[in-house]
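Heads up: the structure comes next, in structure tokens.
With one protein chain withheld, the remaining protein chains of the complex are depicted in position.
Note that the chains are named A, B and C in the order they appear, and that numbering of residues resets to 1 at the start of each chain.
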Amino acid sequence: MEIDPFIFRLSIFILSIFIGYYVVWSVTPSLHTPLMSVTNAISSVIIVGAIIAALAGTSESVFSISSIFGFLAIILAAINIGGFLVTQRMLQMYKKKKDKNK
Amino acid sequence: MEIDPFIFRLSIFILSIFIGYYVVWSVTPSLHTPLMSVTNAISSVIIVGAIIAALAGTSESVFSISSIFGFLAIILAAINIGGFLVTQRMLQMYKKKKDKNK
Amino acid sequence: MISANLSAIFYLISGVLFILALRGLSSPDTSRQGNYFGIAGMIIAIVVTFLSIGNLSSSLVYVIIFLLIGGAIGAFIAFRIPMTAMPELVAGFHSLVGLAAVFVAIAAFLNPEAFNLGIVGRIKLASLVEMSIGAAVGAITFSGSIIAFLKLRGIMSGSPITFSGQHLLNLLLGIGVFVLIFYLCKTQSVNVFWTVIIISFLVGVLLIIPIGGADMPVVISMLNSYSGWAAAGIGFTLENTALIITGALVGSSGAILSYIMCKAMNRSFISVILGGFGADSASDNTKEKKDQKPVKSGNAEDAAFLMKNASSVIIVPGYGMAVAQAQHALREMVDKLKKNDIKVTYAIHPVAGRMPGHMNVLLAEANVPYDEVFELEDINNDFANSDVAFVIGANDVTNPVAKTDPKSPIFGMPVLDVEKCKSVLFVKRSLSPGYAGIDNELFYKDNTLMLFADAKKMTEDIVKNLD
Partner (left out) sequence: MISANLSAIFYLISGVLFILALRGLSSPDTSRQGNYFGIAGMIIAIVVTFLSIGNLSSSLVYVIIFLLIGGAIGAFIAFRIPMTAMPELVAGFHSLVGLAAVFVAIAAFLNPEAFNLGIVGRIKLASLVEMSIGAAVGAITFSGSIIAFLKLRGIMSGSPITFSGQHLLNLLLGIGVFVLIFYLCKTQSVNVFWTVIIISFLVGVLLIIPIGGADMPVVISMLNSYSGWAAAGIGFTLENTALIITGALVGSSGAILSYIMCKAMNRSFISVILGGFGADSASDNTKEKKDQKPVKSGNAEDAAFLMKNASSVIIVPGYGMAVAQAQHALREMVDKLKKNDIKVTYAIHPVAGRMPGHMNVLLAEANVPYDEVFELEDINNDFANSDVAFVIGANDVTNPVAKTDPKSPIFGMPVLDVEKCKSVLFVKRSLSPGYAGIDNELFYKDNTLMLFADAKKMTEDIVKNLD
């Protein structure tokens, strides 16, 4: 009677697709550029896989062929995390009228 | 390393809450009454539990005390499924101008 | 018999179909299709449940019989119910879901083996917590919805029932339920379980009686939300994805809908739930004013004359139209006006009537095309350029006091700016206030003509005079 965890993951996947669908429609068009940069930034969560791969080496061989790919992926994903800062810079610029004279 | 299925169910639950949140905001206000009736109708899916409870009796004792509650729940939930028909009747009435002279 | 995996996939599909059902409501065009998705989801869930149970004992026949009985009753109600009875119908249906949740929880408690939850007296802790929450919330939903139903149906008075210490009592009972559930987990005692359910029934009653009849729409929606959480609780117990998805969906959507309603009335959700609104109306104050100020009143002939000579008319329906069932007559009147090349549109306030979308359903019933019907924000600027506002059975939703008097209970609620029209016609039976119990200064304005009569009768008379 045990259900395969894959099915749960599939459910999570499908439900998240719906959320993505709705979330975008609710974003105001003037923030579409930050939207692109923030969705890009959150995809750097792939770093989770990169860390696992990099740490898979043993104490003797830190840089096995597979962990090297992990380390490279860590750098790439970490650069991408900078996307949050880009977004922050952009969002910081959106101001209402009253703040104008600050 | 196995993850408890409860956590998956919790994920499904939380993600569905987000979907419910977004879905309602996207419903046009003129359909708020059908919305209430259709959300009510879909909650009759509780009938799934009712059927399991009702079928739990053995061949000798179809009507054990627990299965009786199941049978009662089946009736209640089945009545509630009528909510889809109510919704259908309501929605059938919403017409565009061009259909008016039909 | 199908495997647990396969049935899990089908339950997921049925959950997704329910999501699509709600999604369809984003426009009237797609809504019917959405409803079919919902029906399909329900059929899949039921069929899969049958298929996933291995030993289909002889009970199966009975299950199908009871299913058909229930379905027949449901269909009968669905076809017979008049559109005006929607609010109480929804309340009544919620009570069924709530009670069904309670029954399923009881069945699971008495026969946990059937659900794979352990054995009697040794039910898994998590399951026990889930099923008692499901049962408690279900019980509250049931008894609360019954009270709401009785109030809406007019069997019970709509006025709030309050007594001192009420909120404290509710709080204590609520805590009591939690303590009992905790105790239940330790003892697994049947009696404690029953007590939880009975106290929850009581809480449901006590929660709803202080809320005034006119606040019922918020309450219905809130109870809808509760029924969802109850279903989700049962879903966790039964480890059923379809129930969990649906429960969460209904739970959160109901909560958001009550929030939207409260916002449209500019009242806080808390103030609605604590109740008492509509009890201490400012009616003395109102009466006083009423006697002092002069009012222009007219008859059907005057109204017909005014509208015939207008080039644009905006119809503002309200609760009174629903009471009088005037929508068909109204539609006839509008048809006549249109034949005279007068532009007619309908302006709907989000909380006009006694249910969100109430007016839209009634107008749709009278065959008014939905593209002639506008929401407040889309039409409010048009009053200034229109000749006549025909306000039929609406009151609070036109009251300018919401814009001007910060002390008024409806202050801050967006209202329809009917006073900007060249002339305003008010169809109602008297000068008495609407649901909020506050006087409407528009009645005394120069450009207002009161048409004192039942909305349906008056509209029919106007129709005659338009020939």
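A few points about this structure:
The definition used in the following text is that a contact is a pair of C-beta atoms (placed from the backbone, for glycine too) under 8 Å apart; a residue touches a chain by one contact, two chains touch by 3 or more.
The structure displayed is predicted, hence computed values, not measured ones.
In terms of the touch definition stated at the top, the absent chain reaches A, B within the entire complex.
Residues of subunit A that touch the chain left out of the display are 5-6, 9, 12-14, 16-21, 23-59, 62, 64-67, 69-100.
In the full complex, subunit B touches the omitted chain through residues 1-4, 7, 10-11, 14-15, 18.
One rule holds in what follows: only the chains that are shown with their structure count from here on.
With chains as nodes and touching pairs as edges, the resulting graph is complete, every pair of chains being joined. No other two chains have as many C-beta pairs in contact as B-C. Separating the CA-averaged centres of subunit A and subunit C is a span of 40 Å. Centroids built from CA atoms put subunit C at 17 Å from subunit B.
Each chain gets a centre from the mean of its Cα atoms; for subunit A and subunit B, those two points are 35 Å apart. Residue positions 15, 19, 239, 241, 245 of subunit C each touch two or more of the other chains.
Of all residues in subunit A, those touching 2 or more other chains are 2-3, 11, 15, 18, listed in ascending order.
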